[in-house]
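The complex appears here without one of its protein chains, the remainder shown in place.
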Amino acid sequence: MNPSPIRVTIWNEYVHEKQEPSVGALYPEGIHGALSKSLAAPDLVIRTATLEEPEHGLTQEVLNATDVLLWWGHAAHDKVDDAIVSRVQQRVWEGMGILIMHSGHMSKIFRVLNGTSSKLHWREAGDRERLWTIDPAHPIAAGIPEHFDLPYEEMYGEPFMIAGDAHMIFMSWFEGGEVFRSGFTLQRGFGRMFYFRPGHEAFPTFYNANVLNVLANGIRWLKPTVNMPFPKTNVPNSLEPISPKDFSFSKVGIVRT
Amino acid sequence: MNPSPIRVTIWNEYVHEKQEPSVGALYPEGIHGALSKSLAAPDLVIRTATLEEPEHGLTQEVLNATDVLLWWGHAAHDKVDDAIVSRVQQRVWEGMGILIMHSGHMSKIFRVLNGTSSKLHWREAGDRERLWTIDPAHPIAAGIPEHFDLPYEEMYGEPFMIAGDAHMIFMSWFEGGEVFRSGFTLQRGFGRMFYFRPGHEAFPTFYNANVLNVLANGIRWLKPTVNMPFPKTNVPNSLEPISPKDFSFSKVGIVRT
Amino acid sequence: MNPSPIRVTIWNEYVHEKQEPSVGALYPEGIHGALSKSLAAPDLVIRTATLEEPEHGLTQEVLNATDVLLWWGHAAHDKVDDAIVSRVQQRVWEGMGILIMHSGHMSKIFRVLNGTSSKLHWREAGDRERLWTIDPAHPIAAGIPEHFDLPYEEMYGEPFMIAGDAHMIFMSWFEGGEVFRSGFTLQRGFGRMFYFRPGHEAFPTFYNANVLNVLANGIRWLKPTVNMPFPKTNVPNSLEPISPKDFSFSKVGIVRT
Partner (left out) sequence: MNPSPIRVTIWNEYVHEKQEPSVGALYPEGIHGALSKSLAAPDLVIRTATLEEPEHGLTQEVLNATDVLLWWGHAAHDKVDDAIVSRVQQRVWEGMGILIMHSGHMSKIFRVLNGTSSKLHWREAGDRERLWTIDPAHPIAAGIPEHFDLPYEEMYGEPFMIAGDAHMIFMSWFEGGEVFRSGFTLQRGFGRMFYFRPGHEAFPTFYNANVLNVLANGIRWLKPTVNMPFPKTNVPNSLEPISPKDFSFSKVGIVRT
């Protein structure tokens, strides 16, 4: 008996591809279109959603039927509705996995999951990037070599303002002299997050075999283990007896020593 | 030469004290008033702020002049303006310390700093609470005994939905049968957070010597080490030379193996 | 096609069962014998090993053929040969999972994996213990209720001297007034560790359904993802050209500002 397929939704703001001919030439069906083709596999059911759709394509129904959400955004972070961001975050708390790529580090959803500004240094100069696999035992690193190069990428440099519980899997070396924490996981509530740095729209990064393998591994690792809200619950009946209390506070005084 | 005093702002929603006579009797000048008296010390300059003040008393000027912000809220979390929450968060990212007490776990600011729902189980039955000091070496635990009791407190029980990098200093045992992670620190950006569980408005917790000592230690530990925004910065000039690039992507192909 | 079975070795010092009749009556085939029966499953190949066997039953061959090692020890930690401890640690670094139970917290292997003294407070009084599941989303918590009781157990109390990267899954409440971090994971090298507190030899803890389910989940989660030593490697040929150097240090001076 096979396990149920993983229901994947690839979200893309889908702006650069339509506005910049060179990006459109690279990803004629959008980054979401390219990824949904490249990541296709028997154990996945993939759909896509974009900013311009009603509710950005992320209705409650879609999210309820999503196990793992991929997120690519850059030019239009501020156009993503706060209510949709909260809805996505709530689903992560309930167990949905989320894989945030590249410039998604400044998306509202990345920032609310980290609790940080998520700022960094950057340079668009087509730096050569070398990714080092620093936790080869992590399932997301399965089959990924010790290091691999991307011939042209946007540079992201440290300091990178992220949460302290980021578990690091990949780190990057840049030709121009910088380093970066390029691939890490977090847990928020019952859901897992994976951030992966590469993926600038102007470069063919999403056709790179290693990049696609990392994303493919990420999706499998992000599959929810549970799917339930955590209720804030009043438990009026204690498991143990509670002793009678003297609620007269007449002797209250400031007693700090 | 003495170091500059630490500029402390104690924020209180100040609702229960005015609405419930028993709470008002316990804290006639409000929880903020009681704390500002009890925590007074030569190295601190303390002011207070409350929900009902313009901008909740947390203008940009006040926050710029605050090293450590204490936060007590419960009944009116949703009345705190989102813009003020973002302003406080920005100041934490810049280095301001924040000490969040008790029911502040459901405040907007606690939740955005953790990135979590911050939910938990609770019971208002005057449980006896015993706090255990699990990291006696942490400066916040200085002078705090291995364990101490609070005779009546609201119970908070696990699971507590917090971030994974919470560094634990105190854990609680409750008479009614629950356990809780009661005191922990986080870093977000350049600022530190300390959460401390006790402090239900209906009980004289803020007159307890150990509780006051924990808060006093917390303020000193939360003092900023830096005070600066982290700019997201374009660094167009690389430190190392960047090699010429071939930007013709004509040979692009899907090559995932 | 089924995946390969997980090769499990259950190690037990096997001292109390032979020396104390009440323990022998409870576990007539030893704790290792009881566990190997109770944990039997089609996806597991289980063997046992004990202190008294040559090399404590943990020859290099046995360890090389072990995916997950369970460890129970108490009375004879100091009789475990240092060379065998190093051999086990080396295998964890290579990817082998290790599940350490109860008083194994003072075993040499637990201490060298944590880097800590692993000390705690304890009491043998048959306290009732209540375990709370604080990360219900972790695979080790699958099917485990929010809380469950063990009617009699040895008490272990905080502070518990463990490493800071312990990821907490279970916490305990004790009838006598203590709390404890009872179930957590660590990674060391490529291998994972899971520590689970319950399991005093004088009580029938290893017949408890929830305890057995936790151990069963633990074994599956500890299954190695890789199996390889990490070589300390000299890489004489750099990936990037290294510029010529001026190795004349004649201008060296102390210049700390």
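For reference, chains read A, B and C in written order, and residue numbers begin at 1 within each chain.
Note that in this section a residue touches a chain if its C-beta (ideal position, glycine included) is under 8 Å from a C-beta of that chain, and two chains touch if they have at least 3 such contacts.
Here the structure is a predicted model, which means the values were calculated and not measured.
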| query | Hey, which of A:Arg7, A:His74, A:His105 or A:Arg130 is the one touching the hidden chain? | reply | A:Arg130
| message | So one chain is hidden, and I want to know which residue out of B:Thr59, B:Gln90 or B:Gln187 touches that hidden chain in the complete assembly. | response | B:Gln187
| query | Among A:Trp173, A:Tyr207 or A:Trp221, which residue is in touch with the absent chain? | reply | A:Trp173
| remark: Which of A:Gly57, A:Gly157 or A:Gly183 touches the missing chain? It is A:Gly157
| said: Even though one chain is hidden, which residues of subunit C still touch it in the full complex? | reply: 25-26, 37-38, 90, 93, 106, 112-117, 119-128, 151-152, 155, 157, 159, 161, 163-165, 175-178, 186-189, 203-204, 207-209, 212-213, 216, 230-236, 238-243, 245, 247, 249, 252-257
| query | Which subunit B residues touch the hidden chain? | reply | 95, 130, 136-139, 142, 147, 187, 189-191, 224-226, 239
| Footprint left on subunit A by the chain that the document does not show | 130, 132-136, 146, 157-160, 164, 167, 171-174, 177-179, 181
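The rule we apply is simple: only the chains that are shown with their structure count from here on.
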| task | Would you kindly tell me how far, in whole Å, the mean C-alpha position of subunit C lies from that of subunit A? | result | 31
| field | Centre distance in Å when subunit A and subunit B are each reduced to the mean of their C-alpha atoms | value | 26
| note | subunit A residues touching 2+ other chains are 187, 189, 239
